[in-house]
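Following this message is one structure expressed as C-alpha cells.
Note that one protein chain of the assembly has been removed; the remaining protein chains are unaltered in position.
Letters are used for the chains, namely A and B, taken in the order the chains are written, and counting of residues starts over at 1 for each.
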Amino acid sequence: MDAVVMTKPRASGMTQVAPLLRVTDLTKSYGHVVGCRNVSFELRPGEVVGIVGESGSGKTTLLNAISGKLPPTAGKVEFDTSRFGLTDIYGLNEPDRRRMQREEWGFVHQNPRDGLRMRVSGGANVAEPLMNIGDRHYGRMRAATIAWLDRVELDTRRIDDKPRNFSGGMQQRIQVARNLIHGPRLVFMDEPTGGLDVSVQARLLDLLRELVRDLNLAVIIVTHDMAVARLMADRLLVMKSGFVVETGLTDQVLDDPQHPYTQLLVSSVLQI
Amino acid sequence: MTARPNEPERYYNYAYLDEQTKRMIRRAILKALAIPGYQAPFGSREMPVPYGWGTGGIQLTAAIIGPDDVYKCIDQGADDTTNAVSIRRFFAQVADVATTEDTGEATIIQTRHRIPEKGLTEGQVLIFQVPQPEPLRGLEARETETRAMHAYEEYGLQYVSLYESVSTHGYIASTVGYPTMIEERYLMSPSPIPKFDNPKMGDNPAILLFGAGREKRIYAVPPYTNVRSLDFEDHPFETQTWEEDCALCGATESYLDEVVLDDSGDRMFVCSDSNFCADRRAAGHAGPMAGHQLAALDKEPA
Partner (left out) sequence: MSNLPLIVVDDLAKTFVLHNADSAQIPVFERLTLEVGPGECVVLAGESGVGKSTLMRSIYGNYLPTQGSVRVLHDGEYVDITQALPHQVLDVRRRTLGYVSQFLRVIPRISTLHLVMEPLLENGVATEEARARAETLLSALRLPRAHWDLPPATFSGGEQQRVNIARSFIRNYPVMLLDEPTASLDAENRAIVVTLIKEALGRGAAMIGIFHDHDVRDAVATRLFGVSEFKAAA
C-alpha cells in the first residue's frame, strides 16, 4: 500500500475538494483606519467558519467585504459561481454579481429589520427569493413557503402576519427561512443570535446547526460569543485590530489557544 | 366648441413654459419614446397648480401643444370635473388651442386615471398625470436600488405585491396602477388607471406619454408597443367586470362608476367616460335610468 504521509497539507490536500470561496490578502481601509488587513482563507462546501473577536476588531468589515457589500481596498474574493466557476466577485460586472448574490448566497443579519421587508407579510418575505430567481407560480411558492415556515418551527397559520407582529426570535426564523428557501450554497450570518434572550438564542442556534448539517451549507458566521462559535463553527478566524491573529479548528483554538489575544479572549469567557 | 379668442395682451410665453424648458422636456420625451417604459428624468418646473394636480401632465402638454391642436382634458373619465375644466381653460388661454370633449376630435388628450373608451387613432397623444412613476417604490424605498433593478431587469420584487394580494384575497385584488411590462423589458406603472384600461395600452395606435411633476420623471409607450400586465401562472391577469349595465346609456362593455343617489342607499352605475356615454345616448342608446337628472350635468358649465 502506498501510504501518503501528510506533511505539507497546504500543498496537497487529502481529499481534494475545490474551494467554494477563496479570500486572498483582503484589505479594507477607511482612509488611515484599517478595517481588515491581509486576510486570506478558503472555504469548502459544507464548512462553517466562525469569525470571532471583540467589537471593532474588523469582523463585520471583513464579512461585508467578503459578501460583496463593501469593495475591498486590496485583495480578492473568489467564489465558485455556477455560471463562471471560481471568479473574483469584484471582477464580475454588477448585474452578474447581484444575480450570483441572490441565486447562490444568503445573508442573515443581526437585526431582522435589516434583513426583512417589514411592510410585507412573513410569508411574502420568505417567498421573495423564489420570485427573485424567476418563479411565477403562486401555488408552488406558497407551498414552499409553508414548508419552510414549518421547518424553522413557526406556526404556519401566521404566514400572512407582518414581521412586526412576531417576536424577535420568530423574526430571526423568518429571516433564516428567507435566506435558505432558494437553496443557496453559501450563507453569511452576522451575529444571528445577537439580540435574543439566552433561551431563544439556544433554540435558534440548535435550529441553525441542524439546517447547516442537513443542507450541507457553507457558512461564514460572525460572532463575539465564544459559545456560539463553539456550537456552530468547524473552524475559527480570530480577529484583532483588523488582522486575523489565529486560525484553526474551533475546539483547538478555544481549548489550546496559541496567540496572546486568543488566550485572553478565551480566558475572559464567564463559566457557568 | 370654439377656442377662446386670443387675449389682446399676453403675460406669459406661448403655452406658459419658456422655450428652453419646452426643449428640455421634448428631449426627455424623445428619450422616453426611444426606450419604452424607461423613466427619463427631467427638470420639472413650478406650475401654477400644486403638485398632485397634474403638473407633470400639464408640462408635457405645454411642451408639445401648438395652435393647430385640439385639446381634451379628462379627470376620472369625465370632461366636466373642476380640475379638467380648469386645465382645459388654462390651455385655451395660454396656447390659443381649440378644446373639445369629443375623444375622436382631440389631438391631445390629457387624462387623470382613465383611458377613453373610444379607441384612439394614429396621430393622437394621450398624456397621463402620474403621482408616483416608480412601480417598485412601495416595496423598495431606495432610488439607487430601484434604478439598479430597472437597469438589470430585476423585477422579482414586483411580484411580492401580487403575492401579498393573492394570499390576502385569494386573487390579485389590486385594481388601479396595476404594474405592466413594456416590450418585455421595463417594468412600468400605468399611473392610477383602473386595470380595466391596462389592455388598451398594448398595441395602441396613439402615443402614450406619462408625466410625474413632483417626481420629475417622464416615460412613454410609443404606438403599437407590447404591454403585458404582470400575473402568476396560476393567477392570470383579469380585468374588472360589472353585473350592471350603464344606467344612462345601457353600455355593457365600459368602465362603470358607482353613484350613490340618496341616503336610503339607492345607487346607479354609469359610464365613467362621460363623452362616451353622451355619444351613445345621442345615438339613441338608453339604460334603465335614462333621462335621470345626472345626465343633464354632462355639458360643460358655462
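We adopt the following convention: a residue touches a chain if its C-beta (ideal position, glycine included) is under 8 Å from a C-beta of that chain, and two chains touch if they have at least 3 such contacts.
Only a predicted model underlies this, so the values are computations on that prediction, with no experimental measurement involved.
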Touching partners, among the displayed chains, of the absent chain: A
Full-complex contact with the absent chain, from A:34, A:133, A:146 or A:202: A:202
Touch with the omitted chain, as defined above, among A:168, A:195 or A:248: A:248
Hidden partner chain, residues of chain A it touches: 1, 3-10, 13-15, 17, 44, 47, 202-203, 205-206, 209, 213, 231, 234-235, 248-252, 255-256, 258-260, 263-264, 267
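Keep in mind that, in the parts below, only the chains that are shown with their structure count from here on.
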Where chain A and chain B are represented by their mean Cα positions, the distance between them in whole Å: 48
Interface residues, chain B side, partner chain A - complex: 138-139, 148, 151-152, 154, 156-157, 159-164, 166-168, 232-235
Chain B partner contacts - residues on chain A that touch it in the complex: 94-95, 98-99, 102, 117, 119-121, 123-124, 127-128, 131-134, 136-142, 159-160
